[in-house]
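Here the complex is missing one protein chain, while the rest keep their positions.
And now, chain A:
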Amino acid sequence: MLHLKIITPQKIALEDDVIAVTAPSTQGEITILPRHVNLFTQLVEGIIKIKPEKYLAIGGGYLETDGEEINILVSRAYGQNEIDSEQTQKAIEEAKKIVTSAKDENERKQAMKLLHRSFIDMKLLKKRKHIQSSV
């Protein structure tokens, strides 16, 4: 068993004993199992998969483990029931609009970031449906 802590600047998003954690690192996706070698790595925006059955959308951050504990520090972390599909859809529409109409590079970059984040959120929501239908 691994003791997992996902911490954001606002709060501890999740603290639980888990079997395995899959996270998006800068080098590609990595999975941490118990007795993993001491590791410290940088994470990119994406989805964390936690066994048993849980998904979280995260912002960029860091992951640290010593084989018994995993500390994940990220800028944001949302569970599946914390994201509203309609709002995310709306955010995507708006971000798309801004990307096409942005006047300067900076604005466009920000909109692209938002778009990227919203896509990750949507992906997360689709995962939930998949689980529900399979049960």
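Just a few scattered comments:
One rule holds for everything that comes next: a residue touches a chain if its C-beta (ideal position, glycine included) is under 8 Å from a C-beta of that chain, and two chains touch if they have at least 3 such contacts; residues count from 1.
What we mean here is this: contacts and distances are computed from a predicted model.
Missing chain, UniProt protein name, picked from "Ger(X)C family spore germination protein", "ATP synthase gamma chain", "FAD-binding PCMH-type domain-containing protein" or "Raffinose/stachyose/melibiose transport system permease protein": "ATP synthase gamma chain". In the full complex, chain A makes contact with the omitted chain through residues 5, 7-12, 25-27, 37-42, 62, 64, 66, 71, 73.
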